[in-house]
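Structure in structure tokens, see below.
Here the complex is missing a single protein chain, while all its other protein chains stay put.
Read from first to last, the chains carry the letters A, B, C, D and E; within each, the first residue is number 1.
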Amino acid sequence: MRVCTGKLKQMVAARQLIVFGCIQDSRSGAAVEAYHDSGYDALIIDREHTALGDETIAEQLRLARALDFPCTVRVAEDCYHELNRTLDQAPDGIFVPRIRTREQVERLVRTVKYPPLEVRGLAGSTCPAGKYVGWGSVSEQIETTNRNVVLGIQIETAEALADLDGVLSVPGIDVAVIGPDDLSLGMGLPGRLDSPQYHAAVEQVIAACERHGVLPGIAGGDPATVCHWVQRGMRVIWYASDICLMWMAAQKQLRDLRDVLAEAGWEGHS
Amino acid sequence: MRVCTGKLKQMVAARQLIVFGCIQDSRSGAAVEAYHDSGYDALIIDREHTALGDETIAEQLRLARALDFPCTVRVAEDCYHELNRTLDQAPDGIFVPRIRTREQVERLVRTVKYPPLEVRGLAGSTCPAGKYVGWGSVSEQIETTNRNVVLGIQIETAEALADLDGVLSVPGIDVAVIGPDDLSLGMGLPGRLDSPQYHAAVEQVIAACERHGVLPGIAGGDPATVCHWVQRGMRVIWYASDICLMWMAAQKQLRDLRDVLAEAGWEGHS
Amino acid sequence: MRVCTGKLKQMVAARQLIVFGCIQDSRSGAAVEAYHDSGYDALIIDREHTALGDETIAEQLRLARALDFPCTVRVAEDCYHELNRTLDQAPDGIFVPRIRTREQVERLVRTVKYPPLEVRGLAGSTCPAGKYVGWGSVSEQIETTNRNVVLGIQIETAEALADLDGVLSVPGIDVAVIGPDDLSLGMGLPGRLDSPQYHAAVEQVIAACERHGVLPGIAGGDPATVCHWVQRGMRVIWYASDICLMWMAAQKQLRDLRDVLAEAGWEGHS
Amino acid sequence: MRVCTGKLKQMVAARQLIVFGCIQDSRSGAAVEAYHDSGYDALIIDREHTALGDETIAEQLRLARALDFPCTVRVAEDCYHELNRTLDQAPDGIFVPRIRTREQVERLVRTVKYPPLEVRGLAGSTCPAGKYVGWGSVSEQIETTNRNVVLGIQIETAEALADLDGVLSVPGIDVAVIGPDDLSLGMGLPGRLDSPQYHAAVEQVIAACERHGVLPGIAGGDPATVCHWVQRGMRVIWYASDICLMWMAAQKQLRDLRDVLAEAGWEGHS
Amino acid sequence: MRVCTGKLKQMVAARQLIVFGCIQDSRSGAAVEAYHDSGYDALIIDREHTALGDETIAEQLRLARALDFPCTVRVAEDCYHELNRTLDQAPDGIFVPRIRTREQVERLVRTVKYPPLEVRGLAGSTCPAGKYVGWGSVSEQIETTNRNVVLGIQIETAEALADLDGVLSVPGIDVAVIGPDDLSLGMGLPGRLDSPQYHAAVEQVIAACERHGVLPGIAGGDPATVCHWVQRGMRVIWYASDICLMWMAAQKQLRDLRDVLAEAGWEGHS
Partner (left out) sequence: MRVCTGKLKQMVAARQLIVFGCIQDSRSGAAVEAYHDSGYDALIIDREHTALGDETIAEQLRLARALDFPCTVRVAEDCYHELNRTLDQAPDGIFVPRIRTREQVERLVRTVKYPPLEVRGLAGSTCPAGKYVGWGSVSEQIETTNRNVVLGIQIETAEALADLDGVLSVPGIDVAVIGPDDLSLGMGLPGRLDSPQYHAAVEQVIAACERHGVLPGIAGGDPATVCHWVQRGMRVIWYASDICLMWMAAQKQLRDLRDVLAEAGWEGHS
């Protein structure tokens, strides 16, 4: 069984543009297939803001791996059981939201790396991370997993913004993704994503990421805005949400019909 | 508890244009909310071509009723257990695919109407159709349900096309919906929805529906085509599918980004 | 693994009064425990009027067997897949609703008995009926199962009432249960369970059951009515439904509080 | 999509008597309908003492909102992921059990209020709290949610009892509910709910709530006891549990039959 | 999205030995991975004797396809809704148990082939069979699917045995698999799989298959017996069941420990 092949890690190392599709509502595997089939680079399953159950997430990760589609999970919080139960399902990476301090990041790295690096508990078999029947050796499992699992954090609090070098220089962090709404909130500029202050903050994050060899990223669904940030250096884009895509498409689909009917002079629907 | 209020039946009686959103993949209630919130007129949950489980469908019907959003189910086949297990969840209507003969429609009506009209078995309480604790009286339940549940059939086989008057004149049929792909297949013109023969067949169905007081409908997601058929008399439109909306939107969303990036001269993604 | 122990069959043979609790909404095993703990004699899980999924029902049957609590299922219809998929989960008996003719009962018996008696397909292992790893021998499995699985039918149509001797004399039928609402409907007396005609019909069923060695039963939740019918000879009582119990208790619980508050002169709730 | 309408907040502000039905076992939406249909004022779904899954709870909240039935969740603990994953499903309020100290309550308020008040992370869309397609503006979302989500705590430890003024005076607390069993345990009087010490403690809580503008409440299912406490000032009553209602009703239903049979001199059941 | 690639059909055409692993209890995808990872040639998910739900089966098929692992389903019966709801999930083949007559096989082929061959209803998109967003054209879908979906039947009744040439010569049948227990039952030799009569019957099936270009197969888990039949011409082997493997391994694992302990003279376990 193929796990932790390092495909996502290599994309990160190559500093490729990585466009993610996100699952926040779907309980079937169809959304995994949809993103894969459409050409997205990677998958992120969100636990932070959703009610997706553990069994649902495990099956979607399994399907993504079978498709050789790099898959990650955003955990709800950086506590041990969130991190380790998730990592035992063998995603190619995890993202941790709402980072505040360097100390928190250091503790996070300790939690998610196996000894001798750090303290993550090992499932020698019995789960995807242990390939169910074990790796060739415990050493192989440890080294491969420590090397290949991508560790991402989110920059979206005022505290993290105030200590970007402290937060981003912790060894073991691969990616840092801005959460625009939360960052704007933390800066006291709720939703004002076009303010100069917000733009300056994003630029600071990009610059700090570059200083510390971390791949910078941002969430956003507007192509023009995403393009702007890609040109400024962003390489990880959280770009589409299953339920938002569906909901907005349902609205547009009906609007389109009403427009065509109105144009045709037909007045039976409103 | 409010069931069988007749809201959909009144729309049918008023010969309103009724635009349906369809659920074929979603296991949460978010898609129900999406269609309702976007202004669709009614919901259809598909059992024919999907793997949606009974518990999933029951919860989505429950949510739609709570939103006062007319809800229907397309069953997989016209056998008793499909029809009655579905009707006991108290949808506002059901649709039966692949109708072939008048005799089949007569048997269908017999199955879904309570005595004295016909032979449907009664759940006096214990399920949504029985309001869990029973109606005011058995008579009220029978009369209201027989009157308010909308019964739709699909015209999509060569046999049905050959006996439209026989099929559509069976008392108790409210709506007849064309399945374009199957109808074209049945006519030996697979997918040729712009052929004159197919158009002539659709016109025949509309005309036959009008002769027998049945509301005609058609499935389709292209606004211009739908508009054409609305102007020709179609009133029931199966217009959107949850997973198709999501999948096509995921494709478009990525294409849009690539277009913008290409326009900006950025060449890092393909 | 203990299956088909014949506990329910012995109760039937002894012509004991058997009070059933029914599951129609619960998806956990708590309702199974509730009926068992409260002293009910047996369990019936309803597929006819409910949306309970196959996995849910299988787990509830498993729990009931573990508790040595006789468990049965009312199937939705007498088609092969309903009957056999259910029987492979190894209930102690099944009930088939809406029996109309002797021929139908003969076909039913053929479907649910293993050869040489009849034609039921055998699961040699892989499911509860096959004890997952097989019985001592195929012969033991066949003989034990053919002997111990209780086969019940429902008398609730005008046709069955008109040929009680034909229907009830088919070898292999153990129990016949009246569905009062449907029977009254079939007689053209919807819900009029106190009419002399309805009472006469029930008495006829009891008498016919006695002639043919079938244990007679009836559904009903009112103790006085049940007592009346027990005294008249009824021995199988479908007496309680999980969701009706809960719903009616929720109503009573609130009514009781309002009464006490009103009595105390407190006027803040209505 | 309608979320955070403030209906429950207004009931609290009006100091109405609010009778809650509780879900602790049901996985369908029928129990939500049962409480709503029976006239309960609000719903509480319990995570503390139950095994209800996240997907189950999300669907029940969705149904309650569709019914305009105020809905709340009791979380298992006041950690970030419990609080925020729950709040993102857009309940009208949450309850936090086992409060011990003022500092804990201050931290709790910080966690559940959005900036600028406090630090809750924002889901700009993608979940019920974000209306899936976003609010009118981030500011509207923040202000409405901060204002309308009801925050309840439970007083049931000796420590909280010892610092009622400290605990209850933290700005942002709307309701405080006594857990009688735990409070009696904390006082060293396990289950002695008729002791003068317990009564005195409850009175102290009511008085402290009044001093700090917090609506006091208590759990209990006995109408007379509830009436007593309503007259003493309690306004939030956790009054009914789905599985207890069902279980106790199953017991009573069988007892009633046995009584009637015994009275009739019938001796075949025990 | 890749469906109906014809990989299994090619194996059948090449008359390869095809060893199937069977899923009868697992609700996760781990069993799919286990068979794939272990080198089995194909997967069969059993609906006939199991309680596996539709959603569970759909996800397992999806996973198998993603692994490029040929996947099939044994349906419970040859009724339209069993056949078509299953085929719409896009398995590489289906198996139909308990075939009795040539007429039944003719009807089966009619049901599962699209027009112009036969009458299967088309899902133009919305499900795996329609690739969610449709094929290149309806014609491509029809031709590819009609060509690539493997249709298997089971020979296990006395009637089928009596008309092997009639049953096996129906155009469109790819595989015929013997169910040993049922066949022995049908022959009046329950479980006597070493009787000359049973062996002669199996040989007849192999010979008849060869006459009509159908690939013969048999179920069985004993390597020596399977080897015998492979040497006699059997090419499809239903060889392993998830729950039987687990159950028997659990027994053996404990027996092994007890043996070792006993050998070591340790007497504390029995």
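In this text, a residue touches a chain if its C-beta (ideal position, glycine included) is under 8 Å from a C-beta of that chain, and two chains touch if they have at least 3 such contacts.
A quick note: this is a predicted structure, and the numbers were derived from the prediction, not measured.
Undergrad: Taking the complete complex into account, which shown chains does the hidden chain touch?
TA: Within the full complex, the chain not displayed touches A, C, D, E.
Undergrad: Which of these touches the unseen chain: A:V133, A:A200 or A:A262?
TA: Final answer for the missing-chain contact: A:V133.
Undergrad: Contact with the hidden chain only, please: which chain C residues?
TA: Counting over the whole complex, chain C touches the hidden chain at residues 1, 28-30, 33-34, 37, 55, 58-59, 62-63, 66-67, 132.
Undergrad: Spell out, residue by residue, where the missing chain touches chain E.
TA: 16-17, 19, 21, 25-28, 30-31, 34-35, 37-40, 221, 223-224, 226-227, 230-231, 237, 239-240, 242-243, 245-251, 253-254, 256-257, 259-261, 264, 266, 268-269
Undergrad: Using the document's contact rule, name the residues of chain D that touch the chain not shown here.
TA: The missing chain touches chain D at positions 22, 24-25, 27, 46-53, 56, 76-77, 79, 82, 97-98, 156-157, 179-182, 184-186, 188, 190-191, 241, 243-244, 247-248, 251.
Following the convention adopted for this analysis, only the chains that are shown with their structure count from here on.
Undergrad: By CA centroid distance, what chain is farthest from chain E?
TA: D
Undergrad: Indicate the whole-number Å distance between the mean C-alpha point of chain D and the mean C-alpha point of chain E.
TA: 51
Undergrad: Hey, what residues on chain B touch two or more of the other chains?
TA: In chain B, 25, 27-28, 30, 34, 37, 53, 55, 58, 79, 132, 243, 247-248, 251 touch at least two other chains.
Undergrad: By the document's touch definition, which label belongs to this structure's chain graph: line, ring, star, complete, or other?
TA: The chain contacts form none of line, ring, star or complete graph.
Undergrad: Touching pairs of chains, which are they?
TA: Listed in label order, the chain pairs in contact are A-B, A-D, A-E, B-C, B-D, B-E, C-D, C-E.
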